[in-house]
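Left out: one protein chain. Kept in place: all the others.
When the chains are written out, they are named A, B and C in that same order, and each has its own residue count from 1.
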Amino acid sequence: MSVLVDEDTRVVVQGITGGEGKFHTEQMMEYGTNVVAGAVPGKGGQEVAGVPVYDTVDQAAREEDANASVVFVPPAFAGDALFEALDAPVDLVVAITEGIPTQDMSRVYKRLSETDTHLVGPNCPGVITPGVAKLGILPGNIFSSGNVGLVSRSGTLTYQVVDNLTERGLGQTTAIGIGGDPIIGTDFTDALELFEADEETEAVVMCGEIGGEDEEEAAQFIAENMDTPVVGFIAGRTAPPGKRMGHAGAIVSGSGTGTAESKISALEDAGTPVGDTPEEVADHIEEIL
Amino acid sequence: MSVLVDEDTRVVVQGITGGEGKFHTEQMMEYGTNVVAGAVPGKGGQEVAGVPVYDTVDQAAREEDANASVVFVPPAFAGDALFEALDAPVDLVVAITEGIPTQDMSRVYKRLSETDTHLVGPNCPGVITPGVAKLGILPGNIFSSGNVGLVSRSGTLTYQVVDNLTERGLGQTTAIGIGGDPIIGTDFTDALELFEADEETEAVVMCGEIGGEDEEEAAQFIAENMDTPVVGFIAGRTAPPGKRMGHAGAIVSGSGTGTAESKISALEDAGTPVGDTPEEVADHIEEIL
Amino acid sequence: MKLHEYQAKQVFADAGIPTPSSQLAETVDAAVDAADDIGYPVAIKAQVQVGGRGKAGGIKLVDDAEEARAAAEDILGMDLKGYTVDRVLVEEAVDFTNELYVGVTMDRGEGKPVAMVSTRGGVNIEEVAAEDPDAIAREHIDPSFGMHPYQARKAVYDAGVDREVAGDVASVLTTLYELWTEKDGSDAEINPLMVTSDDEVIAADAVMNIDEDALFRHPDLAEMQDEAAEDDLEAKANEYGFDYVRLDGNVGIIGNGAGLVMTTLDLVDYYGGEPANFLDIGGGAKAERVTNALDMVFSDENVDAVVFNIFGGITRGDEVAKGINTALEQFDEIPKRVVVRLAGTNAEEGMEILNTDLVTVEATLEDAVQRAVEYAEEDSQ
Partner (left out) sequence: MKLHEYQAKQVFADAGIPTPSSQLAETVDAAVDAADDIGYPVAIKAQVQVGGRGKAGGIKLVDDAEEARAAAEDILGMDLKGYTVDRVLVEEAVDFTNELYVGVTMDRGEGKPVAMVSTRGGVNIEEVAAEDPDAIAREHIDPSFGMHPYQARKAVYDAGVDREVAGDVASVLTTLYELWTEKDGSDAEINPLMVTSDDEVIAADAVMNIDEDALFRHPDLAEMQDEAAEDDLEAKANEYGFDYVRLDGNVGIIGNGAGLVMTTLDLVDYYGGEPANFLDIGGGAKAERVTNALDMVFSDENVDAVVFNIFGGITRGDEVAKGINTALEQFDEIPKRVVVRLAGTNAEEGMEILNTDLVTVEATLEDAVQRAVEYAEEDSQ
């Protein structure tokens, strides 16, 4: 079993005719993902990587029975692309695009609350169920199938942690990059809820970082609702207040909310061990399993 | 029993310091309505008819436990007043104001779908549960308590029909003026559903008029879901297409939708007798009871 | 409130929607000058607010000044479905390969706007809607968000518009929606939106109807309303602030409340008469409003008798009666017989007050209507 992505996932790629869209469509298909359509306004009737392109997501979803979308649309148009995906509708939208204006995402977030769709991202590496399918830009080769669920706000940090896990033979059920933006669709709590309900997932790694209070809310969720053990990691212990550390969401406020200390202590209070280094995260998981 | 309005209804009047607001507050109180507060920005701390005035509906509802609002705010500000009432929140909002721009109501209607509040109106005479309370501008003296539910798009036509009923000793459970605008909160179907669920209501009079397809939808609801007998009346048989007959919503479209014929035949097909005159409506009700 | 084609086109052009060059003319000479100025061929189009102008001879395509003069002479002053043409729009004739339809209106059942696109433009779109509903792509708009760009594209692609012009059509639809929102439109339409051989789009007609309840926030459009009024009595009703609709019959009708007035009309018809108008004087019945209402009904030369139907709710019947008496006493001679029916609060006191030789009083709605129909038959000229 797995969460969000499985054998029945049928993907439409929004922005498939762009450089990144085309490249990652090929990469996804090579990994085994069932990409059934692309959607780009004005490019309907074309083919990319053997996949038919439609002018609208609605047409693509209707004609090819797509139930998931991966969005590679540039930031200026990505908000609109997300609305289009949500209205198609599809069950899962994975938004890779980095740099979507926060106010655009605020409106998307409102719309999302009116639908049953899962949105992952934006500004995320995507979702992968090792050996089955990947939706996004994650390098498939570092993942392996197993019993560890992984959820992370960061891309390359995820790869680092996965690499450490895989090296020790600790495979993954599904890995979800939820993205580093201040406003995202699926948050830690949503992801943990999915993993808790997944029978195959026996432990979860949660890689948080400074900014916001999502990790603190997740800690509360863990304490109150989770039987599956969780191991945490928090990046940004040395970040100064008021500075955006790469990710638009990774910022400790001037008033001191969103600090690594607050997140680490919330997780530890919830009984969740937090690794000081990525290696330590793998150590904890190894102990648990 | 009754619908929407009963002994526990506690009213805040929006626009209580205006001429109409003040006059009808007094009238409502004289009828026995429990008016507990007024709300007018900048007039907080004043009193009208012995009722305390607050600057916001939220404050009025909080301080005085109001659970219903009656809106006498002028059309330019009424859309905002409705949003304010919906967000307070109260359980029932009765919007008397005539002439609210349709696009303002379209936005209110969207917001309404996100709440559990009943909105009656706008451009309506209000709701009355005879002998208990009235919310609005209905003349209390023509109503009497009994077993007939009444729902109508029109004000004075309602009075005419009620007058005919009351004269024959056919009292009412509750009378709801849903208003003559193109976009309204509670529609015929909503009102019929309330009456169907009310044990005391033994028959319902439904006064429709030209414009829209609300009566046709109500006919379908009657056919599929109602045990309580319904008698109909439809005003505007002689209305030419394309002309707005007083009510903003009372217009037969150029393409011929919204005609009286269509509504009458839909009701008759649903087994609902339709009176040719208000007297005939009373005749039908008399036969039923 | 309906804008004239020339007014709507100005509004569209100001917002950046491509429209043909055109000039308004009120005389034959001005029309010919405008045609010379624009360059032939031009279309001469009657500016009256009725559908099917083309079929009725209200639009003519001309190739030179002589034809222009002849066409302007024909059209100016002609009667189009009851309206006299006193203005024509002289407009560049556009060479087109395709005619589309784009429109925005309020779907009252859904309580939200709907944007529409069809490749079946240039014909009566309501007929298309009736015969082949799928030929019109519809996209409902959430009024809190407004129209998303993808929704304009979706409507355009779903309608089957060619990809070459899809972007431009979507952009016209977006602008049309924005105008509709900004101007409190009830309907906004371009039919046809012409596609030229070099894939340009241009609005060959323009419909923009405004929500009258929103005119208070559009003083510019309210000004256009006066210019757009077609009927002297309807203009007078605007001035008096009455809801008024003129009909073809001879029984004048005055009442309070739209539903009750409609019912009075229906009863006039039911009892064999013909209603001359719908006139709702609204709440209360101050002498001045009663005077104005009677003035309106008496001004209609078709009217042979009047029924005055008031249900006093909050307003007391005795006060209404006094208002009616005061109003009628102002006339040296009352032009038409008036039947009054008064009900509701203090109706009996009111009817006593009305017991003069100014009016005929009846106790029930049915009796009052029958009496007025009778009078109208007797007095019909």
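The rule is simple: a residue touches a chain if its C-beta (ideal position, glycine included) is under 8 Å from a C-beta of that chain, and two chains touch if they have at least 3 such contacts.
Just so it is clear, the structure is predicted and the values come from calculations on it, not from any experiment.
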{"item": "Displayed partners of the chain not shown (whole complex)", "value": "A, B, C"}
{"item": "Candidates B:80, B:167 or B:268 - the one touching the absent chain", "value": "B:80"}
{"item": "Residue touching the undisplayed chain, where the options are A:45, A:99 or A:169", "value": "A:99"}
{"item": "Residue touching the undisplayed chain, where the options are A:48, A:137, A:150 or A:285", "value": "A:137"}
{"item": "Absent chain, residues of chain B that touch it", "value": "41-42, 44, 55-59, 77, 80-81, 83-84, 87, 107, 111"}
{"item": "Touching residues (missing chain, whole complex) on chain A", "value": "23-24, 27, 75-76, 99-107, 109-111, 125, 137-139, 141-142, 152-160, 163, 180, 182-183, 207, 209-214, 217, 235-240, 243-250, 254-255, 260, 276-279"}
{"item": "Hidden partner chain, residues of chain C it touches", "value": "142, 144-145"}
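By definition in this document, only the chains that are shown with their structure count from here on.
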Connected chain clusters in the absence of chain C: A | B
{"item": "Chain separated most widely from chain A, comparing mean CA positions", "value": "C"}
{"item": "Cα-centroid distance, chain B relative to chain C, in whole angstrom", "value": "28"}
{"item": "Separation of mean Cα positions, chain C and chain A [Å, integer]", "value": "55"}
{"item": "Chain A and chain B, separation of their C-alpha mean positions in angstrom", "value": "49"}
{"item": "Junction residues of chain C, two or more chains touched", "value": "none"}
{"item": "Sites on chain A at which at least two other chains make contact", "value": "none"}
